[in-house]
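Just one protein chain is left out here, and the rest sit where they should.
Right, chain A next:
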Amino acid sequence: MTQSVPVATNIGSLVAVLLTQFEPFEISEMDGDNNSRYDRQLRLWAASGQSLLEASHVCLINATSLGCEALKNLVLPDDAKVGAMDLSSNFFLTEADLDCPRASAVLRNLLELNPNVSGNALVCDPVSKLSDIGFWEGFSVVIVCGGHSSTVDSLSDLLWSLKIPFIRLLLSGFYGSIKVNVPEKALTDSHMELKGDLRLDQPWPKLLQHVNAIAFEELDDTEHAHIPPIVIVVKAFQKWKNETKCFPENRKEKEELRLAIGSLQRSTNEQNFDEAVDLARKLTNSKKIVLPLKPYLTMLNDIDWNSNISPFWFYLLALKQFLDQNNGLPPLSGDLPDMASDTKSYIILQRLYREKAEEDFLKFHAILHDLLRELEKSVEEFTDETSRLFCKNSRQVIVQHGTHHQVSKKLENENDDIMKAIYLCLLATTETNHTQKASLEDIERFVKSSCERYTITLSDETLESVSEEVIRTYGSETANIASFMGGIAAQEVLKQLTNQYVPLDNCLVFDGIRSVTSSFEV
């Protein structure tokens, strides 16, 4: 691609990219320089995330930057030469680089950031690489900044078929957009804050036995003030169930249960009983918890198990059998929150929860391996580590279905007209090729025809203002907006590579004039 095509030259996040990368990492206490260097980020995604980053290869096309945290090999296919625009907005180019191949110059200045990152600069037109599937297969993520729509669309199709995540960034003046193309993805480590699955209403036999063995009335005042709130609720709930034969559904019943717990309290100083009342307030019927995965369970019948399907579906099948064998209760996570309790009671409870979680995992694991044998599937992809993660988090696993088109009817769901207009106008700038600069009419024509084709409503007034702003700043990249969008892209790359947190699904627009973002599905 050549110089006159608008190219995003972000600075900030490329920094982000390279600095996260480093040589083979050992999971040990931080004692050396390298562990200290990455201390602040290891606290976010741990050693497991970091080693995935380390093994990754990120490709950046047509740009001088944009974030991808961690790359072993940075490849920049780009045949542009460093021009005035680059010098004006790109921190990783100096005057000495003027008229040099941009890819090589940027790479040199970037690699200087972290001696442990390696990279290749490819001075070529990516079009010439489109037929070279082997070239693309080596990458974990590909990022394209700007670029002509026909080239980008072909590349997008190719990467989609190879199931390689693809991120497309567009920029003009104060506006920016990012579109993430990722085929079906199950998120097993979303770091979502979840209500505990404490099974307060469905204690397993060992927990029930433990609770029953504690006779509240025989305890002295100190011991009584340190009974773990979980024990209190389980006991109170059992009594309630025996008397009423029902789960407290409505407000009145729930209030009655809380009063029953409160009546066991000996003095207002017993914090553990206060916590128990709170816990009872949040009591949910374990059997009625709807798994985010539920809609997929019904799709299992239609799967062709001999086709090339992802491990996710095998995990799901194992989960379904687990649920069938366990009254619809998913595997226990085993995590116990802190609560008012003495040390010994807490540790005993913690051990009960952990043992149950381990028991559930072994059961899940056995089901999974029986299935794999039955379906003649190699167990290679199903490591204990990934199986454990899926099993532990099965209550919160979510699935995202990406797309690889740029516009769809769903854009109409976005409430903010200006955001719709910004996105379509930015797309319009990629329709012209380098021999001509788009005119206001070109942009408006493209937007209007897209609106017609996908039945998207957009007021003329909004389109007029936004397209005027886009044409006014056409092709200019400011450090601020590039850095903002590059930072978001870096976070998305991170999420894709570590398989942690929840990725953008699947498009975001930034309006730097009003300082707002919108994210929506395309």
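Quick note on the criterion: contacts are C-beta pairs under 8 Å (C-beta built on N, C-alpha and C of every residue); 3 or more make two chains touch, one makes a residue touch a chain; residues count from 1.
Heads up, the rule we're going with is that contacts and distances are computed from a predicted model.
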Can you pick, from "NEDD8-activating enzyme E1 catalytic subunit", "Eukaryotic translation initiation factor 3 subunit C", "Cell cycle checkpoint control protein" or "Brix-domain-containing protein", the UniProt protein name of the chain not displayed? "NEDD8-activating enzyme E1 catalytic subunit"
Checked against the full complex, the residue among A:Ala366, A:Val379 or A:Ile513 that touches the missing chain is A:Ile513
So which bits of chain A touch the chain we can't see? 11-13, 15-16, 19-20, 29-31, 33, 36-44, 67, 69, 84-85, 88-91, 94-95, 113, 173-174, 190-192, 226, 269, 338-339, 341-343, 346-347, 464-466, 468-469, 472-484, 486-488, 490-492, 494, 501-505, 508, 512-517, 519
